[in-house]
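Note that this complex is displayed minus one protein chain, with the remaining chains in position.
Labels A, B and C are assigned to the chains in the order they are written; within every chain, residues are numbered from 1.
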């Protein structure tokens, strides 16, 4: 079991993601520079958060055109696991591995705070061991996390149970006041058609350690890890 | 090249005084060229050479076993043990932020980040101190929105968490807001880099953004008063480019791992000029620059413009010769250009060439070390004694403490800062153990069990009423906040914001502040390791209150012992540590409720303060307490309420106080120094009280944590009984009244 | 050539910035404002591009980078061939 964290110029959660996999989960992890063309045999690819190319033009737009993305696409197409967090989610949408786009937050301001997420399905490698209905508390830190897609795609996402996380209140109910960035249908995380690619705005890697006061994020990587281990066994 | 003739009149219009101009002519032995005049005008400006403050700054204690680098470099460095060190500094970006709040604040953050990574440290935490005019002033909301977005967007993009700070409102800042930015970085204590140009023949590299006509004379602008005219006559505003900053940061830190860099400095105020002259001055060397090699963003820049440009995100690096390819390829990896623009010489001169012509040839020491320094006249403020006197008999006691408390909790100075810090990424880098909202921010140091605790403080009202005592309080409060988290205060950086130093009353405020800061830092054993002075915060002759922002860094050896500020556990006992004398002078209560700004700041007794802070740290390290919160602006009632308003904890409290001989407002809202609130398990109250007594600190059981109401009884009478939710919404909506939304 | 490219949100895509601008204008007393949509434009300066290829090239810029087809449309205009 190996992981790779892809680094673009301007990425600033690359080392957080690296530590998440390597220090907290003891997964052998490599950093992969955006100009490279393979992923060093990784089973799990993480596209980290944080301002690739300064978020200039559109968040994730320039990163999506980097050479390394061909390898990421190939990895995803062959069923490999990919998690895009925050800017990584934006990149996955830009490159077409996930549907939709992330618009400016509805209040226009950058938002850094904790949010509550409800896990909507356990049918994915990232949630199998989280459990449907589980409420997680995770931090967000983004300017453009307002998920949008056309009505047809939205219906399809709903029908195919590809909405993995929704913003909810602490009791686990969808409520516009708690959908802080104004996302369509309170969507915080979506899965690809093959369910092997996950994009999410909140940062599980920032909430996986007791010393930081919150370990809710660990469940997502733990689930992915267990799934991969089961597949390898 | 056609250049203006250099005359005394031109020199004066460049901000030099007649006397400085005479000195210059005499020492140089000739009339400077136009380019050279430009160099003198910035290097001898207040902003660059600290001419009004230098003699006074010498009074600071700057040494101690923990100090690895004191003032004089780009930032100070402090040892935190086991081979690790922290590097930090604070800087003002006041004038640019008033002119263009978003870009001014953003580039302020950019500048301080460069000062810190220049030293070889990886920036891990930012703080910001913001002072705005009256909430009712028509410019305040837009300035606030712009500044906060600017601070946030820049730090967020670079990926350095903004973990704390201060926001203060007062009409004295109506025409001169303050934006003070602080960065702390982490480094190995044997890998400190300095801004020194040594090694004859070594190459001088220019890296980062190209040079445009940005901010020419920014340094001189920061050295003069504002007037309506100067609001019109603006230089090209610098635009921040955090993406390039991030790449510069990574590239420089990566290059520092190889043994290539001899000296490095960012191009801040006065750009290429100050960086090259200062680096040569520190090394006692000379420097040769070829301006033809300077990368330009637009055509036709003159040598004068190239030397004075304040384009952002640029660094000057002296690299050992023979490593040219290493330097180039490393920056290329990050999509940045590195251009060789000169070399180190042993001439003691800066020789600057352009198109085959020598456009400047100046002795480095004349420009840097011999810059003017003044001991300007100081005169006690006319109303000083009168305003220290407070006659409480003219002020009615509060009749409805509940109403008064709500008024204070929703007031702009005491309400929640969440509107601000929600726009700042404070969790990136996964080190934030306690972020904004806590007394001190706590940032763990990965790879160790340590954490640093940070607090930024100043109470300008105290400083206006008594600059000496106010300065002492700034240091004491910052240290107390840090001690509340369980950390040992190590050292401070300051940002000294004042009016026009040519006015004796301003100079008096400045000198008294320096004395107060110096005494406080000596008492608390927290030397000053870096800092910044911003004078001329005046508009149409109206100056700001003396505002010495203090940022304190402290060390927690074992991060698992860090203590939060808010109540954690239902049933816990609440103890007040320290003595309540009911001091109302200079208080937030008098200002917010009675619009009175009078009286002396609370007396500060060093023995008591030090004993309290040691007690706080001991309680923390022994794991006896669940929370510690400093009791300062707003007094005891406000501090109690704040303990209930944590991001994550939602606990009420029932407190029972004794008025003794005090008025109610004295008891509830007096701001006696050297106090803190502790919460602990009820069964260890007695050991905690005993421990406090041994330390000579009064400890009083004042209440019990729990429930969803905030209750205060005085002498058995229930005076406050509020739903915590109501308290919270009042407190959280305070800033929205200013900025909307 | 010198060219100007406009990139704008497709109809039906929510435009939080445009909405905020229109509310702010109304708040300033410009009650006649009904709606605002915000877009980006790019002034592009290039070396010589053969006349018949110019528009195509600009469209390539948009398709390859400047616009996100999921949410955005674009229009191109050669200002100086």
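Basically, a contact is a pair of C-beta atoms (placed from the backbone, for glycine too) under 8 Å apart; a residue touches a chain by one contact, two chains touch by 3 or more.
Here the structure is a predicted model, which is why all the values come from computation and not from measurement.
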item: Touch criterion as defined above, residue of C:13, C:44 or C:78 at the omitted chain; value: C:44
item: Contacting the left-out chain in the complete assembly, out of B:239, B:260 or B:701; value: B:239
item: Full-complex contact with the absent chain, from B:100, B:581, B:622 or B:698; value: B:100
item: Identified contact with the non-displayed chain, of B:93, B:213, B:422 or B:480; value: B:213
item: Residue touching the undisplayed chain, where the options are B:53, B:126, B:274 or B:311; value: B:311
item: Residues of subunit A in contact with the chain not shown; value: 53-54, 56-57, 62, 65
item: For subunit B, residues in touch with the removed chain; value: 99-100, 102-103, 209, 212-214, 234, 236-241, 243-244, 297-298, 311-312, 335
item: Chain not shown, touching residues in subunit C; value: 6, 8, 18, 21-22, 24-25, 28, 30, 32-49, 57, 60-61, 64-66
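Convention: only the chains that are shown with their structure count from here on.
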item: Interchain centroid distance [CA atoms averaged], subunit B/subunit C, Å; value: 41
item: Subunit A and subunit C, separation of their C-alpha mean positions in angstrom; value: 29
item: Overlap residues in subunit A, where contacts from two or more other chains coincide; value: 107
item: Contacts with two or more other chains, residues of subunit B listed in rising order; value: none
